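Since the structure comes first, as structure tokens, the remarks are kept for the end.
Missing here is one protein chain; the remaining ones are kept as they sit in the complex.
Chain IDs A and B follow the sequence of writing; residue 1 opens each chain.
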Amino acid sequence: MSETTRSSVRKTYKLYIGGAFPRSESGRSYTVTAPGGEFIANAAQASRKDARDAVRAARSAQPGWAKATAYNRGQVLYRIAEMLEERRDQFAQQIATVEGVDLTAAHTQVDASVDRWVWYAGWSDKLSQVLGAANSVAGPYWNISSPEPTGVVAVLAPATPTLLGLTSVIAPAIVGGNTVVAVAPDACAVPAVTLGEVMATSDVPDGVVNLLTGSTAELAPWLASHLDVNALDLAGVEPGSEMARDLEVAAAENLKRVVRPSAGYDWNADPGLKRMKPFLETKTVWHPIGI
Amino acid sequence: MANTGIFEYAPAPESRSVVDLKPSYGLFVGGEFVDGSAGSFKSVNPATEEVLAEVAMGDEADVDRAVAAARRAYDEVWSRLPGRERAKYIFRIARIIQERARELAVLESLDNGKPIRESRDVDVPLAAAHFFYYAGWADKLAHANLGPDPKPLGVAGQVIPWNFPLLMLAWKVAPALAAGNTVVLKPAETTPLTALLFAEICQQADLPPGVVNIVTGAGATGAAVVAHPGVDKVAFTGSTEVGRLIAKQVAGTAKKVTLELGGKAANLVFEDAPLEQAVEGIVDGIFFNQGHVCCAGSRLLVQESVAEEVVERLRERMKTLRVGDPLDKNTDIGAINSAEQLAKIRTLSEAGEAEGATRWSPPCELPDRGYFFAPTIFTGVSQAHRIAREEIFGPVLSVLTFRTPAEAVEKANNTAYGLSAGVWTDKGSRILWLAQRMRAGVVWANTFNRFDPTSPFGGYKESGYGREGGRHGLEAYLDV
């Protein structure tokens, strides 16, 4: 008997929609390669129908997620950080492979991503205090303004940094009670699907985060024009490009809130409130004060 | 014996002699009235169809001049002034509005057709209040919780509607100036006159030339303001249709945009509601300002158990509404702003009848001249009817019913709009439950159509984005 080396069991990279990991309904896949051209995986190539399904999943999850207490949402986001931390090496390996960076840089990106989830987790129960207001109106009325989720947010994640980019567009959208359909382009698919696995084991309710891997150029127009999507983050689109403009025009059809891409955006910098605010509606409630 | 005849109320007209109308008006650019380069148009009193004045029709060249004046004023004066100095100019404007309140109110009613009671008691005082409120912010921007060093955006292009001409001007101009921007404002085609009087107020206040510029005109003029490359910020209040065009127009630019658009608000009345006040709220919600209100409570959703009673009380109350001369102090419902709007209201009302809803108006005589429409309610309306979905922007109420709170919420939110909502119930926990679920930027519980400068206003979904009023309204004019 000759000694045999054991072959590894490879992961099938699928989409993450409504808490499940389906293949693309189109049956298509694409090859994810390293910057050097080496084969990494076959990822599911999401179609417009997958996008539609993801929006449907996000919509049905949204009221429940919004209704969860801010404390609960914060804990769920923190749980994502915990799960991510535990898979630190796995993510670092994947980042190093798909981005072609060394492991140290990859680890730095994972750490930054974990820290970012923790940062946003802490925001859930502070948003209304920071962004809300008790308004002193000139009359016998109690009047308070509070930030409320806008609904379903489509985010186009940047190609790089893969994990930090995904994290930085998904976390700010969901922390306030929105649900997300994220497009993870090209090689980003690899850490994205692993992030989906993190979501699936982090108490994130099904449908709150939906991940589509494939081509931004193919999927974005469908999401930008989808009338049941309330907001659009164009992070993954070239600033000033024809595509950015076209998507914004498509989004105008139902007056989506649009975050335009910005040139030279530094994903490592303190993100501030800029990615949370656009996805929060200020709701002002009035009531008379009387006996 | 009843004395039925006594309280017919003799006419109580407000004198229009306080208003000194010129036969024609130019554009207000760089602190002066200048001739427009194109033609002119007429502003008409919708209650009498008489021409009030000829007003310049601004074209692209005029807009360009106005933007240049605004830019110059921004670069050379306004952005360099300390906040406390800007504040004093804005306070001064607030005071002059108060001083000339009667003149403004009469002019507003003449040009717009709204009852003098409303322009006198709502529009003008609230406009002054907005300037007063935002004046106080001018030197406190660093304390607005919008970051350590908020900066103005530059030149703001503002396009406002005809339903609250002066008030919408105030909502736009006051925060823009407080934040340190300069302004090019395009008033509505049918109601330019109070904006032109406001230009005089700016002169009286010695506001530096070019800080506020007013370019009168029609849709094309507004489009030129929005499209102008020298405009850094676009603020628009008006229809969703035009808002959509603007959103497309500014796509791919760096312009910051706020849009306050249409609505089809649900006004929810539960069986335990304070019914008498609810009826007032319904009346106020739909008949205030002839229903020309983006946040009007145009869909009454009433719990089936009290539907009949509420509608009956509403009908009785509607019989006391007085329709007619906007300048009569006892008029509750004035003139529809334009022949065009009147035609739209008629078309949609006819659609309501054709679709099988039951139409009712109290007996009331409408004046022979001018554009008038009797207050109208439709009962037996279903969600599928056009009058339950489309914004009528007139004194027309659609009445629908619901059985449970969940059904009420579902029906209320079943619209592409999301500007406002009303909730009437005596149960505190239910109010909060409902307020949480309404997909609307303003929720009035046991009241309706309340406005205040401190209080953010603006919509969800196709009712637009951004907020006006309060700290939030300030943010719309700052780079934070």
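The rule is simple: a contact is a pair of C-beta atoms (placed from the backbone, for glycine too) under 8 Å apart; a residue touches a chain by one contact, two chains touch by 3 or more.
The working rule: contacts and distances are computed from a predicted model.
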Listed names "Deoxyribose-phosphate aldolase", "Allophanate hydrolase subunit 1", "Magnesium chelatase family protein" or "AzlC family ABC transporter permease", matching UniProt entry of the absent chain: "Deoxyribose-phosphate aldolase"
Options B:Glu54, B:Glu103, B:Asp139 or B:Glu280, residue touching the unrepresented chain: B:Glu280
Option touching the unshown chain, where B:Gln158, B:Asn213, B:Thr415 or B:Thr447 are the choices: B:Thr447
Contact with the hidden chain (one of B:Arg117, B:Lys186, B:Arg244 or B:Lys411): B:Arg117
Where the missing chain touches chain B, by residue: 1-4, 6-12, 117, 121, 272-277, 280-281, 320, 329-330, 426, 446-447
Chain A residues that touch the omitted chain in the full complex: 139-141, 288-291
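Operating definition for what follows: only the chains that are shown with their structure count from here on.
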Touching residues (chain side chain B, partner chain A) in the complex: 129, 145, 147, 240, 243-244, 247-248, 251-252, 254, 259, 261, 416, 431, 435-436, 438-447, 450, 452, 454-458, 460-465, 467, 470-472
Of chain A, residues touching chain B in the complex: 67, 130, 133, 135-139, 141, 143, 145, 150-151, 230, 240, 244-246, 248-249, 251-255, 257, 260, 272, 281-288
